[in-house]
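Each remark here refers to the structure printed beneath this line.
One chain of protein is taken out of this complex; the other chains stay put.
And now, subunit A:
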Amino acid sequence: MTTTTTRAAKKAVPESRYVPEDGLLLDVEDLHVEFHTADGIAKAINGVSFQLRQGETLAILGESGSGKSVTAQAIMGILDMPPAVIPEGKIRYCGQDLLTMDPEVRRKTRGPEISMIFQDALSSLNPVFPVGWQIAEMFRQHRELNKSDAMNEAVRLMERVQIPAARERVKAYPHQFSGGMRQRIMIAMAIALDPAVLIADEPTTALDVTVQAQIMALLEELQEERKMGLILITHDLGVVADVADRIAVMYAGRLVETADILPLYASPAHPYTRGLLESIPRLDQKGQTLAAIGGLPPNLMRIPQGCAFNPRCRMAQDICRQDRPELREIVSGRFSACHFAEEVIDA
């Protein structure tokens, strides 16, 4: 019911000019992001490429600080520039490069085409406006609906994301909801205009385990219902394992391995991925250094020569300190950026 009304509302405006070719929604190519700060240049993203198709769920996995959020924000176009600079790369949405697009045209893609939900729903929602108002704002601004129509849409969306007594609670403020309900409201807001791409940046990290599972189930359901391309960012493989189709593992602003979820689980093709799998995440050390890997991610102002992972890698050889391994196909559909990927995958 929700979808039909949203679709009906969409009819009122000219059809979107964005048509995916062969289901290809997002095509990120050699993306670089730097932060120019007083202390120097932090190279947060150093050549990231990946694609996202309709109906596909891509998980981006990596430790805190590896550049997952910066990647997402670059796609959304919500990086603060300055300090952020994008010296190289393309982000194509349905064939059009978002980075060279007219800013006003690009703004209108946020919401109806690409949408995002954040880790901390409490701080990401405006504390002084009712939740319904904040959802309705999407319809007011993008669809020019009047107040009561927009509010009705908001109620419908709140019902869709299973907020109990939605009609009564539409005027409540964010702080009056539980963490899980707040994240549902964020989700309602993000899917309001039926976007083709949804980016969820650690959507469950702030929640307790049972609620995590409910939110993931909801995202999966919505993704199937709307055939969205979904990017799920996480530092916790356990959370996305059931939901994701493909996984991209990120380290120091580069993808070090991409693969379908099952083969990656069965036999990782990169020492870093293996380390992540071995370090079973425990609730009491969320966000801490992963025991099985040891050491810390590199300082982004002085990324080690060669393979960025080499100071922490038990398999590192001389070549790892000189040549940077590029992402290459090891077996069909499996890519790894390690000089010894074949040995890792067989181990």
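Note that in this section a residue touches a chain if its C-beta (ideal position, glycine included) is under 8 Å from a C-beta of that chain, and two chains touch if they have at least 3 such contacts; residues count from 1.
The rule is short, and it goes like this: contacts and distances are computed from a predicted model.
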(request) Leaving aside the chains on screen, match the unshown one to its UniProt name from "ATP-binding cassette domain-containing protein", "Putative peptide ABC transporter, permease component", "Sarcosine oxidase, delta subunit family" or "2-oxoisovalerate dehydrogenase subunit alpha". (result) "Putative peptide ABC transporter, permease component"
(message) So one chain is hidden, and I want to know which residue out of A:Glu137, A:Glu159, A:Glu220 or A:Asp245 touches that hidden chain in the complete assembly.
(response) A:Glu137
(request) Could you tell which one of A:Gln54, A:Gln96 or A:Ser124 touches the chain left off the display? (result) A:Ser124
(request) Check the options A:Thr71, A:Ser115 or A:Thr258 and report the residue that touches the missing chain. (result) A:Ser115
(request) Tell me where the left-out chain touches subunit A, residue by residue. (result) 76, 78, 107-112, 115-116, 118, 120, 123-129, 137-138, 141-142, 173, 175, 186, 189
